[in-house]
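With one protein chain held back, the other chains of the complex are shown just where they sit.
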Amino acid sequence: MDHHQSSSEVTVHHAPGGKEVVQKIIRTTVILSVITLIELALGLGMYLMPNASSALILFIKGVIVILSLLKAFYIVGVFMHLGEEIKNLIMTIIVPLLLFVWFIAAFLLDGSSWRNLRNTNGKSKTEQVVSGSKAEKITPAEGH
Amino acid sequence: MSIEHTTTVQESASLASTHDHHDGHHEHHHEESFISKYVFSQDHKMIAKQFLITGMIWAVIGGLFSVLFRLQLGYPEMSFPILEDLFGKWAAGGRISNEFYYALVTMHGTILVFFVLTAGLSGTFANFLIPLQIGARDMASPMLNMLSYWFFFLASIIMFASMFIQTGPASGGWTIYPPLSALGQASEGSKLGMDYWLVSMAMFIVSSLLGGLNYISTILNMRTKGMTMTRLPLTIWALFFTAVLGVLSFPVLLSGAILLLFDRNLGTSFYLSEIVVKGEILPNEGGSAILFQHLFWFLGHPEVYIILLPALGMVSEILSVNSRKPIFGYLAMVGSLFAIAILAFLVWAHHMFVTGLNPFLGAFFVLLTLLIAVPSAIKVFNWLTTLWRGNLRFTPGMLFAIGFVSLFISGGLTGIFLGNSTLDIHLHDTYFVVAHFHIVMGVASMFGMFAGVYHWYPKMYGRYMNNTLAYIHFWVSLIGAYLIFWPMHYQGLAGMPRRYTDFSNWESFKQFGEMNRFISTVAMIVFVVQLLFIFNFFYSIWKGRKVTTQNPWGANTLEWTTPVRPGHGNWPGEIPEVHRWAYDYGKDGRDFIPQTEKISDSESKH
Partner (left out) sequence: MAQAPAAEMETKWWSGGKSPFNVEYGKLMMWYFLMSDAFTFGAFLISYGTIRFSQNFWPDPNKVFNAFPLAGHANLPLAFVSLMTFILIVSSVTMVLAVHAGHHNDKKSVIKWMIWTIIGGIAFLACQAWEWTHLITGDHAVMVNGVVEHIGTTVTRNPWGPEVAGAMHDGHHLTTTGPVAFGGYFFGITGFHGFHVLSGVVINIIMLIMTINGVFEKRGHYLMIEKAGLYWHFVDLVWVFVFLCFYLI
């Protein structure tokens, strides 16, 4: 039986390796597990340092985000075999994802702008900042 | 058998699953049952016709709705007893009730934007033209292609059903902004009709996803030998970018719709905060209605180009064929399509300048929005230079294509006004906006669709449509479109707001009573002329003048190398090989040179 299904479009099949592929999978599994453990350690670290400065917290969170992107890279590149595809295919998948940059930036910027508006417009500023939910509880009554 | 490396140099680009089809094509053709040929057909040409005819039915419904609400706007003081006979409580006393008016406007927008100009336009022409123009037997997956239509059909049924429930269809505008759309107690149209709307749109998104994935993989994978990407007709490029836009933007609407369904039915507060309805304080807090607008317009703006791009592509092709000249600046045309497709994703918030968007952020959106003028201007320039000193043949398709260019210019220019956030403070939610998007997106895309139908009708049905009726259709539609929408610019500049049922008791807008009546009258005439088109369409299927030659327009593209009425599989023999681009018109003293002809040594270079 030949590769009937794919023969019309696909010319050369990937040559699947033997042992070295399994080794690569195991190596990737270890990497993913280790990264996850580091992430957890950092997450717990933030929990154990309740008095850490907000800049440090932000830095740790940034590191965690980068580590997650690294995990995504390994899952897509090795497990999903994207790394072995033709470069143009990789580009057609990676390049559109760049739209996420402006997607995320614009949404989050507007989100923090709403917080600003909520905290500064119409309501008692101090009350809002001390406890968001407490002040919001009062609002409907005021509005009424 | 070794899987290690199997090298197969194939003879055709056809797909294995259709192999069996076209190999046994001649034997099986006559055995096809009615169901498998006309209903659950997997032939891309039949699916295209299904999309087209369903779209036409929707267009009549959507158009009729606009006639009804124009009746109200043009003759607010008159009563039409027939309306009460037809619509009962919705038009008590022969006058359209406020709820009914909003339902009509909402459904008009939803139907025309999604069901007619998305499914009806790109569904029709992507299905019909992609395999024929790239030289493929069918779509990559005919099965998913069929499902794409039937999901659209299901969406249609649900939307249609929503018009017959007691509380009426969704009526919060086609953009269904919460909190109005999220709260059933806020209006009749936010009750069950809104859930129907959301479920219908979810089905529609599935349909457009199945279609879009198919279009993309077909264009990439199934091109015939020699059909490099730069030899593709511009229609295919446009349909390709349309599919990409759909695949990347519709899922965002799906997310937005799911969150809205949760807000409506599960008591979540994604879009709701601090709301009082009819004296009742709602417990929802912490959400933001603007979030929905962001999600909606992240789809909504690309959606505008999903509607427009197929028309841009078809018009390019039709202008070139009927000018007997190569398209001017082929690569610039592809590049500008690409630029428009990218910018489509970056500008969504220009629909939200005055809704509470951070003004600082708005500045970036202004900049990105105004950038769209650049590729648009390139396209207009190239169309005009294609027409320049051409041997123009004024076929109905050509007339509609030229009409499209005219409308694209007039409608596009007002976009520059609206793209400025400061001008938008004055112009938002006025008839200026209505005029702008109706001309540039609505009417222009309809013209592109008409151009496509008239131009490819001989390929679809093996007959011509009646030219006299087509000319009447064109001139009344073009003049009518300008007479309807040109005055609206003045109304909008004067501050006349959208979505009001009656302006007669407004001191500032009373003066427009006559103008409104005029617009409404023209709208009705134009609507009747569209019925003439539909008559022409169906009459010509059976009674139209028969096409006798394979290539009636003398065009270069591959669809005209098929038999007059191609069967399933498109080419009876081998799929032709391609040797040149699609635009060798008037070259070396020859009227046209089909893509299948080899480049001879004596040929000049283009």
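In order of appearance the chains are A and B, and numbering begins at 1 in each one.
The definition used in the following text is that a residue touches a chain if its C-beta (ideal position, glycine included) is under 8 Å from a C-beta of that chain, and two chains touch if they have at least 3 such contacts.
Model, not experiment: these values are computed from the prediction.
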Omitted chain's touching partners, listed by label: A, B
Which residue of B:G287, B:G411, B:G442 or B:G492 touches the chain not shown here: B:G287
Missing-partner contacts on chain A, residue numbers: 1-6, 9-12, 14, 16, 18, 21-22, 25, 29, 32-33, 36, 39-40, 42-44, 46-47, 61, 64-65, 68, 71-72, 75-76, 78-81, 85-86, 88-89, 92-93, 96-97, 100, 103-104, 107-108, 110-112, 114-115, 118-119, 128-129, 131-134, 137
Residues of chain B in contact with the chain not shown: 1, 3, 5-7, 9-10, 12-13, 15, 134-135, 140-141, 144, 209, 213-214, 216-218, 220-229, 231, 247-252, 254-256, 258-259, 262, 266-270, 283-288, 291, 294-295, 298, 578
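FYI, only the chains that are shown with their structure count from here on.
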Interchain centroid distance [CA atoms averaged], chain A/chain B, Å: 35
Residue ranges of chain A touching chain B (in the complex, touch as defined): 1-9, 11-13, 15-16, 96, 99, 102-103, 106-107, 109-111, 113-114, 117, 133, 136-137, 139-141, 143-144
Contact set on chain B toward chain A in their complex: 1, 3-10, 12-17, 19, 221-222, 244, 248, 273-274, 276, 279, 281-282, 285-286, 288, 290-291, 294, 298, 345-346, 349, 356-358, 360-361, 364-365
